[in-house]
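Here is the structure we will look at.
The other protein chains are all here in position, but one chain of the complex has been omitted.
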Amino acid sequence: MYNLLKGKRGIIFGALNENSIAWKVAEQAYAEGATFTLTNVPVSIRFGDIDKLAEQCNTIVIPADATSVADLENLITKSMEYLGGKVDFILHSIGMSLNVRKKLPYDDLNYEYLKKTLDISAISFHKVMQTAVKLDAVNEWGSIVALSYIAAQRTLYGYNDMADAKAILESIARSFGYILGRDKNIRVNTVSQSPTPTTAGSGVKGFDHLMDFTEKMSPLGNATADECASYCISLFSDLTKKVTMQNLFHDGGFSNMGMSAAAMETYTKSLEEEIKQKK
Amino acid sequence: MYNLLKGKRGIIFGALNENSIAWKVAEQAYAEGATFTLTNVPVSIRFGDIDKLAEQCNTIVIPADATSVADLENLITKSMEYLGGKVDFILHSIGMSLNVRKKLPYDDLNYEYLKKTLDISAISFHKVMQTAVKLDAVNEWGSIVALSYIAAQRTLYGYNDMADAKAILESIARSFGYILGRDKNIRVNTVSQSPTPTTAGSGVKGFDHLMDFTEKMSPLGNATADECASYCISLFSDLTKKVTMQNLFHDGGFSNMGMSAAAMETYTKSLEEEIKQKK
Amino acid sequence: MYNLLKGKRGIIFGALNENSIAWKVAEQAYAEGATFTLTNVPVSIRFGDIDKLAEQCNTIVIPADATSVADLENLITKSMEYLGGKVDFILHSIGMSLNVRKKLPYDDLNYEYLKKTLDISAISFHKVMQTAVKLDAVNEWGSIVALSYIAAQRTLYGYNDMADAKAILESIARSFGYILGRDKNIRVNTVSQSPTPTTAGSGVKGFDHLMDFTEKMSPLGNATADECASYCISLFSDLTKKVTMQNLFHDGGFSNMGMSAAAMETYTKSLEEEIKQKK
Partner (left out) sequence: MYNLLKGKRGIIFGALNENSIAWKVAEQAYAEGATFTLTNVPVSIRFGDIDKLAEQCNTIVIPADATSVADLENLITKSMEYLGGKVDFILHSIGMSLNVRKKLPYDDLNYEYLKKTLDISAISFHKVMQTAVKLDAVNEWGSIVALSYIAAQRTLYGYNDMADAKAILESIARSFGYILGRDKNIRVNTVSQSPTPTTAGSGVKGFDHLMDFTEKMSPLGNATADECASYCISLFSDLTKKVTMQNLFHDGGFSNMGMSAAAMETYTKSLEEEIKQKK
């Protein structure tokens, strides 16, 4: 550990259990000298282990539904009180789609669910920033990060309306990044992370097979939750003060691969079997 | 004229008056031998001149609010009846933001307005496609195009939540493009057009100055509505059958320019004046 | 056929035999009313069937090594003489890597070969344009297209230094597109085509298996040489006058796919076999 976040304060959204990326970010931020509050929706607080994390990081949990501006006002105000000042970093790690959960295919979306997907997974990011700005809650040279996924750029069967949510999430990072940079020298970025076996990630259809594919396609293999947390720490630190409005791939190289020898080898085996059977 | 769309049927959304890109598309599609219906929301039908266009193109106007699935069902069903079969192309040229209209800045968005922006400007595109698929209304090798803008990739001050709407619009084109391609050989693309002095475009703050900048930055100058229509015709024609899930810049080269000599010349004049005044 | 290129003159580089994309472009350009000359290096003229194509398209073959400015001057001058005026379109379909041919891996490149790869596959495109400009050989609103491949953006094992050649080819299209657009209203684009079983394409290692993968990943399947030719025709036509400096994917949607159900199905079969065998 390097004391990279010594004296910095933050708010971390989305830690459910020890598989969560937000959980790992909290652990590492704590080790790097930061103080922060934790938050999640009440149902996730009950369902998960966030209280254990709070204890471990010597902090508190402030429940908040990130789609509710009132909840966010309460969260941010209380966080500043508890932490003794404005915050320097925010992590947004929130995503949920009822269309995915209820297995509605993309050409049979429920539009009320779609609105919820967008509200929870993307617009909440805007609400966090708008509320924080109105409460003047972020220090100059602060750093705001949201977690995204390559589905924002490329279609993966089964990822459904979460792809659209990630696309608008990344757009919000750009749009608000301009305003916050210009007015307050605050940076806003998204991290586009490898598929990660968190509770949220695992919900997606065929997730294990996809993870094997991306593992073999990525020269460095899939990035883990722990590695993602380290990357987020670098983005919260003073080493990256002029990086803003970016979507940063943290994926072992997957995003810039067309085809690896390893993935092709696995693929080819089936293919040759298919060809044999046709004869 | 080349008879490029001979025998093809379509639906064109969003013609308001003769400045509209959709208007030009209708004119050229007609000249290229297509038959199609026209549609817009009732208020735009009253406010604009679409009836004149219908007469000119020997067709009918079927009013529809593109955010209403019921309206879309009616539109698509009636279009197939009127045209005598399934359609081969659809143009989506719809965008509106109350946050822009009411001059609410991006860090003070009204979230009800934001929902409307997204519903009208982007989710409507999903609704059009989902409804069309359910009614089995599009022929194999059909072509669906929505109009977009570079704000989906890069932030322009004043473009506000329309940037986020365009980002999700383009994502919807990719997500649905996969399904429609796979299942029905239908292609889906967005055209990212130069700023165009339509009734919609002109609403954006500082639009004239921006158009001068993009004119000087673009080696071929801004693309006009008429030129955009020609490009759409090429995308509806059989010349582009394997182009899908793409966002296609139609902008005289603007999107890949960093700085042109012409734009720098204008910029430099002010700059030198500024420097002089500081001395 | 639509008479899309009626009255237009052109030069087509790179037709070897009837599998060549350039061959298909010539056939379709001829059918669309264009007149043009054909060219290739002497060795390819002897090895291939270009004379047959010339006969079919009622034109001549003018040999030229596209890395030789003198050859290009001769080609362009003679083409204007033969065609009776300046040209309206140019197709550049040239690529060759001795590192690929000699199976030198990317971490053991022969740098003399690399220079040749770049000179033949990319810098030749600059030379064609620079020579044409100096000879004032291209009409206003002319259209210049080079064929590229997604390896310019994403690494495919085995594609080797051709990836770097395609990256600089696309950069040259942008750099020169600015100059030609600004000075002469000429547009320059690259078409990034699906893997295509041409004589050149087939040289790449594991090409058949890769083509199966891209076929299953692409919602519309791989684009064929014929379809690519149609797309090039649209880019030479007056329908696309304001499209410039772009790299246009013509690939059935591949470039914007992260994972398709069909590709995953094939992949999964092997994977399950692998897992079984490990137990």
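Per-chain numbering from 1; labels A, B and C assigned in written order.
Here is the rule we use: a residue touches a chain if its C-beta (ideal position, glycine included) is under 8 Å from a C-beta of that chain, and two chains touch if they have at least 3 such contacts.
As the structure is a computational prediction, the values presented were derived from the model and not from experiment.
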Residue of A:V133, A:I172, A:M245 or A:M264 touching the missing chain in the full complex: A:M245
Touch criterion as defined above, residue of A:L169, A:L210 or A:A223 at the omitted chain: A:A223
Options C:A152, C:V191, C:V243 or C:M264, residue touching the unrepresented chain: C:A152
Residue numbers in chain C that touch the chain omitted from display: 69, 105-109, 111, 114-115, 118-119, 123, 126-127, 129-130, 133-134, 152, 154-155, 157, 160-161, 163-164, 166-168, 170-172, 174-180, 183, 245
Those residues of chain B which, in the complete complex, touch the missing chain: 150-151, 153-159, 206, 209-210, 212-213, 256-261, 263-264, 266-271, 273-274
In chain A, positions touching the absent partner: 2-4, 174, 177-182, 185, 187, 194, 218-221, 223-224, 227-228, 230-231, 233-234, 237-246, 248-253, 255-257, 260-262
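Methods note: only the chains that are shown with their structure count from here on.
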Distance-maximising chain from chain C - centres being C-alpha averages: A
Mean-CA-position distance for chain C and chain B (Å): 30
Whole-Å gap separating chain A and chain B, where each centre is the average of the chain's CA atoms: 31
Chain A-chain C separation of Cα centroids, rounded to whole Å: 40
Where chain B touches two or more other chains at once, by residue number: 174, 177-180, 245
